[in-house]
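Quick one: structure below, then a few questions.
A single protein chain has been removed from this complex, and every other one stays in its place.
By written order: A and B. Residues from 1 in each chain.
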Amino acid sequence: MGLFVAQVLTGLANAAALFLVASGLSLIFGVTRIVNFAHGSFYMLGAFIGYSLMQVLPGMFGFWASVVLAGLAVGVIGVIVEICVLRPVYKAPELFQLVATFGVILVIQDLALLTWGADDVLGPRAPGLKGIVRIMDEPVPKYDLALIAITPFILFGLWYLIARTRVGILVRAATQDREMVGALGVNQAWLFTGVFFLGATLAGLGGAIQLPKGGADLLMDFNILAAIFVVVVIGGMGSLPGAYVAAVLISVLNVFGVTYLPQSTLVLMFVVMAVVLMIKPYGLFGREEVAGEHGQVGEPERPIKPAGIKVRVLVAVGILLLALLPVFGSSFSQVLTADVIIFCLFAASLHFILGLGGLVSFGHAAYFGGGAYVAALLVSYLQTPMEIAFLLAPVGAGFAAFIIGWLCMRLTGVYFAMLTLAFAQLLWSLVYQWGEFTGGDDGLVDIWPSEWLNSTTPYYYFTLVFGIGGILLLRHVAHSPFGYALRASRDSARQAEATGINTKRVQWLAFTFAGAVAGLSGALFVFSKGSVFPTELEVARSFDALIVIFLGGVKTLSGAIVGGASLEYAKDFLTRFEYWRLTLGLIIIFVVILAPEGISGTLRKLAERIGIMKDPDSNHSKIRNPAVNAKAHTRENTRENTREDP
Amino acid sequence: MNIILDVRNLSKSFHGLQAVDFVNFEVREGELLALIGPNGAGKSTCFNMLMGQLKPTTGEVFFQGENLVGKYPRQIWRKGVGRTFQITGTYSSMTVVENVQMALMSHRRRIFSIFPYAHKIYKEEAISYLDMVGLADQAERHCAILAYGDLKRLELAIALCHKPTLLLMDEPTAGMAPTERESVMQLTADIVKDQNISVLFTEHDMDVVFGHAHRILVLNRGKLIANGSVDEIRNNPLVQEVYLGGGNLFEVAS
Partner (left out) sequence: MKIQQLITSALVAAAIGLTGMSANAADTIKIGEINHYKRMAAFAGPYKNGIELGLQEINDAGGVLGKPLEFIYRDDQGKPGEAVKIAEELMTREEAVMLTGTILSHVGLAISSYAAEKKHLYLASEPLADSLVWEKGNEYTFRLRSSTYMQAAMLAEEAAKTDAKTYATIAPNYAYGKDAVAAFKKALTALKPEVEFVTEQWPALFKIDAGAEVQAIERAKPDAIYNVTFGGDLAKFVREGTTRGLFEGRHAYGLLTGEPEYLEPLADEAPVGWVVTGYPWYDLTDESNKAFVDAYQAKYEEGPKIGSLVGYMTAQSIAAGITKAGSTDTDAMIAAFKGLEVDTPVGKITFRGQDHQSTMGAFVGTVALKDGAGVLVDWKYKDGADYLPSDEEVKKLRPAAE
């Protein structure tokens, strides 16, 4: 009994920092609809700034003052980020801002390295709270009790702020209806800034307050990211009590998991998330999603047409140039270009469902890595010939997408994205932990292609055929009736359903198809590298693809390829320099601000303006207020979702 | 006249609130039947049940002898029931003609085909439907930049292209300029007459209702309070009571 109580107390104490950081993320998402990837970075900054302050401010007062000041300092940094980076891109397509926040992560990583150095720092202990008290004979650190006591006050304070003050009423109104707040004469920009300040402050507080239980290091930004997303999703996006309950739930379950299922530490959180989302699709306290659905904010997407003769010739010339690369390029240029093609194919497969279907998957790496692992396992265990393993990889990945797609299909928008992430993480942890079979993080090695392909140039051509072939296939399908049905399901699911289209089935098949193509790129990858590791299934891999799609232009067919090629070549070049993350982050931020429609979309606009390309419909300037338009769309979708199934 | 749609004891309650209260009516072949009533009378709930978007609490909906209750909207559509929406739902990323082609592809069950170019199939046929509603000259325009009245016409074209027996139109002239209302309604009346389609529509604009409906149903607080010809409804005291609590609303309106 004593142990049980002590374990619950440990869980509650652990929930403190998690709640603070997650509530900030939840607030920011609730009001601004921005999925702030940089929230982990705010948390890290809070820890480092708090640490530095604690070095100069003595005593108990100094400690707590440092915590508060660190929070405020991070709040100010959040404001700077919001004003300089995010404000210029609010009008961009939905979720586009996450690219900007990704740039912010890179910049903060290098700036933190420059400021605090590479070494981990151990947080100072809280003066006066160093010891333990015995509760039912079990030792409980005093600081844990302090955290348990403080958190409800913060929750209450936030609740008071949101529920009882004018600012809070505006914030709440904004979580439900952004335009309405604008219509009430409130300066929406400053409201967003204020919310960002509050959210970042909470993250900073979370970072500083956990110092006595740990410290600060340069990996903590990514390490907490998955956990806070899980908390926000389980609690319900935008819900503060939800964030608290979910933080406690996850933390307490984790404590018991550690004791009774010590091997479960990687998966438990994601199992809980998947279960909660399948029972309560909008989280424990979440309301049904209002906005954030279809990437339809801003100018509506343009109609597509298969390439005209001029473009076809250009593409043919391009492919010819690529085919001639082995003649004039070095061996490494072939390896590099093959890598880029593989990545572009992967990104294009995600773009297919994201761009055409409005299905935002945060877990697409599951199918890339899945395909790679299918091929590698076949080769390792069954000595399958490379050619057959290669062809079975997309089948296996497609099958995984078929199953996961079926499980995720009932959700939409960000919740759909989160469930795909949960399943991708489950797959990742399965591969990571089932070492006897998958090799764990030691991976599977010596997966090389057959003799006839096993040198640089033949494999380059092999990649060219399947990579470019896959990309062209995706493009062709986009122009086929199936591609149209997918777009129709996104544009107006109601109309599509009312004209005989089973939208969920269309989306499910598209998801499967995209998974299979991602599996194809995974197979190309594994035989080019000769090995595969769980890193290929990681969240970071999924995000890579997501980022380049937005960077390239989510509303253009070529976005993934343009973005993928640009980023991969830029990375290859920049990683040669010391502070490449800073440079890359700044470049991404600049591109995002200068080209809010992505590289491809903005170039197209530019070309139209100076007259190189013809605007297919010169009346575009006359579009009725796009925001209103988009709103009508989301309204419509909300209504549909309330439909009972017969 | 044949009965196309037979609605029996249809009701729907939301958490104890009786939104639609045991409604009975039928739609006859070739008629334009209007369903009217003040806001909150249950018109939209009624419509959504007919089209499969809501499940009725009780009742049956027989379409040409087959019960539609429990079927999905897309299945009901395949039986030959078309629909237009109060707030238009068109595919904003496509051109006008592609919107119609999409419905044709669905009608011919080709949406899972990945080989042909979608923008080429059924194009001429789609244009003929656009021609019917007067949109042929805008066929290649981007749907997102269409005027609202034209979107309504486009929806009508989409609804026509699987040759429905019955058309359900939810406020076909909502949000239009008064002059446009009349022309759109006249167009609809001509087309359905020409193609022998029966129509059930809801409408707020009484000019439109009295100008075009063959028969009128009046719904109030979920109950069907009147069912009759235009003149019968016009002179029904109960209906006048419901609208503005007496006085001759319809005279004023017209």
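Simple rule for what comes next: a residue touches a chain if its C-beta (ideal position, glycine included) is under 8 Å from a C-beta of that chain, and two chains touch if they have at least 3 such contacts.
Computed from a predicted structure; not experimentally measured.
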Chains on display which the left-out chain touches in the complete complex: A
Contact with the hidden chain (one of A:Leu322, A:Leu378 or A:Leu421): A:Leu322
Contact partner of the left-out chain, one of A:Thr10, A:Ser41 or A:Ser239: A:Thr10
Chain not shown, touching residues in subunit A: 3, 6-7, 10-11, 13-14, 109-110, 113, 118-122, 125, 130-132, 138-139, 141, 144, 213-215, 217-220, 223, 227, 251, 254-255, 258-259, 262-263, 265-266, 311, 314-315, 317-319, 321-322, 325, 328-333, 335-337, 339-340, 344, 432-433, 435, 440-443, 445-446, 448, 454, 456, 468, 471-472, 525, 529-531, 533, 535-536, 558, 561-562, 565-566, 569, 572, 575-576, 580-581, 599-600, 603
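One rule holds for everything that comes next: only the chains that are shown with their structure count from here on.
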Rounded Å distance, subunit A centre to subunit B centre (Cα mean): 42
Interfacial residue positions of subunit B with respect to subunit A in the complex: 48, 51-55, 69-74, 77-78, 83, 85, 87, 89-95, 98, 101-103, 105-107, 110-119, 121, 141-145, 148, 155, 158, 162
Complex contacts: residues of subunit A adjacent to subunit B: 296, 300-306, 476-477, 479-485, 487-488, 490-492, 494-502, 506, 509, 616-617, 619-620, 622-624, 629, 632-633, 635-636, 640, 643-646
